[in-house]
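Removed from the display is one protein chain of the complex; every other protein chain stays in position.
Chains here go by letter, A and B, matching the order in which they are written, and residues are numbered from 1 within each.
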Amino acid sequence: MEQQYIDLYTAHHESIKKHSAPAMNGLRDASFAQFEKLGFPTVALENYKYTDLKESLSIDYGLNINRIPIPVNPYDVFKCDVPGIHSYLYFVVNDGFYPVTDPRNTQLPDGVIIGSVKEVAATHPELLKDYFGKLSSTKEDGLIAFNGAFAQDGFFMYVPENVVLDKPVQLVNIMRADVDFMAVSHNVIILEKGAKAQLLVCDHTVDEVRFLSNRVTEVFVAENATYEHYKLENTHNKTTNLSTLLIDQDASSNVLANVITLHNGVTRNMIEIDVDGEHCETSLCGMVIGDKNQQVDNFTSIIHNKPNCNSRELFKYVLDDLAKGAFTGKLYVAKDAQKTAAFQTNRNILLKKTAKMRTKPQLEIYADDVKCSHGATIGSLDETALFYMRQRGISADEARLLLMFAFTNDVIENIRIPALQDRIKMLVEKRLRGELSKCEGCVICQ
Amino acid sequence: MLEIKNLHANINGKEILKGLSLSVNAGEVHAIMGPNGAGKSTLSSVLTGNPAFTVTEGDVTFNGKNLLELAPEDRSREGIFLSFQYPVEIPGVSMVNFMRTAVNEHRKYKNLEPMSASDFLRMQREKKELVEMDNKLANRSVNEGFSGGEKKRNEIFQMAMLDPKLSILDETDSGLDIDALRIVANGVNKLKRPDNASIVITHYQRLLDYIVPDFVHVLYDGRIVKSGGKELALELEERGYDWIKQEVDGK
Partner (left out) sequence: MSADILQEVTQNDYKYGFTTDIETDIIPIGLSEDVVRLISKKKNEPQWMLDFRLKAYRHWLTMKMPEWAHLNIPEIDYQSIAYYAAPRKNAPKSLDEVDPELIKTFEKLGIPLEERMALSGIAVDAVMDSVSVKTTFKESLGKLGIIFCSFSEAVENHPDLVQKYMSSVVPYTDNFFATLNCAVFSDGSFVYIPKGVRCPMELSTYFRINAINTGQFERTLIIADDDSYVSYLEGCTAPMRDENQLHAAIVEIVAMKNAEVKYSTVQNWYPGDKNGNGGVYNFVTKRGICKGENSKLSWTQVETGSAITWKYPSCILLGDNSSAEFYSVAVTNHHQQADTGTKMLHIGKNTSSHILSKGISAGVSQNSYRGLVKINPAAENARNFSQCDSLLLGDKCGAHTFPYMEVNNDTAIVEHEATTSKINEDQIFYCNQRGISTEDAVGLIVNGYAKDVINKLPMEFAVEAQKLLQITLEGSVG
């Protein structure tokens, strides 16, 4: 499986570099060497025990190494904006930043830079030099190494000191191709001291071919900065989404990451939040609604390296049919991270006998003055609650729905953009009702 | 209104009701008393269709309909209301959403339009006063974090909202202090009309000081073994159940 990519790189690394940026090329050969050594991860690895990528990786995907423009204008066809929320809207088509920006986006606050990594490499090389690969290059992981070798571009956002983005930034990833396609991208997000930003990442697929996305996102949150990261996955079941989100938190910063999988094929979200300063707040939430033969593995770590920080983690899964869910939640408290308060919860509901859930919370604690806990449950809907509701005249189906919705509700409540919260509530309800959860008015998805 | 004939029911293969018969007419209040384990709560579960119980024999008709054929929600919509002995906590489902869904499902069953939000809120406000229920409770999740008394009041509030023909109060007095008991009983009495009926299941006579029954039945070993007027309750209070057990077991 690896060999075709090794051959591809060996034959075409010149073109790959030519169509990328120096900051990205700097780490490329080393990443490739790492990939040659590690290969793609298999279930034999403890960290990939519950994600079997063999089938997804056996497909012969095309890569757009020569960066041929994709003939689609997302602004014409994409009306997926959340009603009532004004955002700075950007598109990535496959793994390329869509160059034409929405006119509304011109009112970005002073100093804020949003664009493609490649473009920023030319205009602000110093920014990329300091940050690109800083978190990802330390990881020993076959998927991250692959990304380092093949990613040629990505989304870039920079928020300067004390600048507050008044509206969320919305990044819509559209997968569009006529043949089975692999997109490889590497995003960089930088918040300087005291900056505030919210990013909403939406994943969509347009064509009925097989897609594989390998995306690495590095986020740097400086002192006192506040960052919210929302990811809404709503793709088709031929999509394999391999996403790595690495967040580094400096002192007194506040980070919320909320990843919601409404519809997908195979998803692996690796999320690691490194808390590297004191007095940080960290929230990591997620929700999965899976049916048919969907697979979702959220592999998360919160690493407390400094004292006096709080973190909360909450993941909920509702699995039907043949869906397979996996959750790993590593809570690591380093020796000196005293007074850490870290709480993790994972709750899962299986609606059918054929659905499967694997959960692996873990606490690794090296400091003594801490309060840490985790709780995990796997079960089905509460029969006594169902009967109670039916006794009040609510039909069995409606009662089930209400319970499922209530079950996922506390994840939705962790969305701090009210309009987005309403919108996701509506989407989740539709999804649970078995109606198509495609965004209303979205022409592309039809 | 309700006609139970020779009802047999079990849970996990264990027979609890062993040929129970009872008939209840509109306007009547029936008290069912009996020692622990007699099958009092099983009766309420079976009448409301709790799937944990299996009926093996007997008939139950409710206003001419075969009750045992109906799904729990349809029994509710036909007008049977159970005030649970242990009201269930449903985290994440708000009282308002829960109640509005229930009320509108009842209306749909009667081919009525769903209630407008403002009408619903007005009705909710009225009914809440009946049981002196705190406004805050309505904004919380169903029964979640309610005290024992609040839960029972919430049951009576729901009863008022759904306006049942037959209400079954299962040990509604258990865990209530005297003030809460009075409030709950008042609520029940205010809802009493000539065209509806109640079955009050209780272990103690205390509640019957407030909700005065027309008939008192003693349930023992899955059957009604003795029936009488409200004076029977007083006698039970005084003498306990042992004499009845002896009477029955001696036969």
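The rule is simple: a residue touches a chain if its C-beta (ideal position, glycine included) is under 8 Å from a C-beta of that chain, and two chains touch if they have at least 3 such contacts.
The shown structure was predicted, so the numbers you read here are calculated from the model rather than taken from an experiment.
May I ask you to name the displayed chains that the omitted chain touches in the full complex?
A
For the full complex, which residue in A:193, A:312 or A:356 touches the chain that was left out?
A:356
Per the definition of touch given earlier, which of A:369, A:397 or A:435 contacts the omitted chain?
A:369
For chain A, enumerate the residues touching the unshown chain of the complex.
Residues touching the hidden chain, for chain A, are 46, 335, 338, 348, 350-380.
We take it that only the chains that are shown with their structure count from here on.
CA centre of chain A versus CA centre of chain B: separation in Å?
Comparing mean C-alpha positions, chain B is 50 Å from chain A.
Mind pulling up the chain A residues that touch chain B in the complex?
The contact residues of chain A facing chain B are 382-385, 387-396, 398-399, 402-403, 405-407, 409-410.
Quick one: in the complex, what on chain B touches chain A?
By the definition above, chain B touches chain A via 48-52, 71-73, 75-77, 81-82, 84, 87-93, 97-99, 101-102, 105-106, 109, 141-142, 158, 162.
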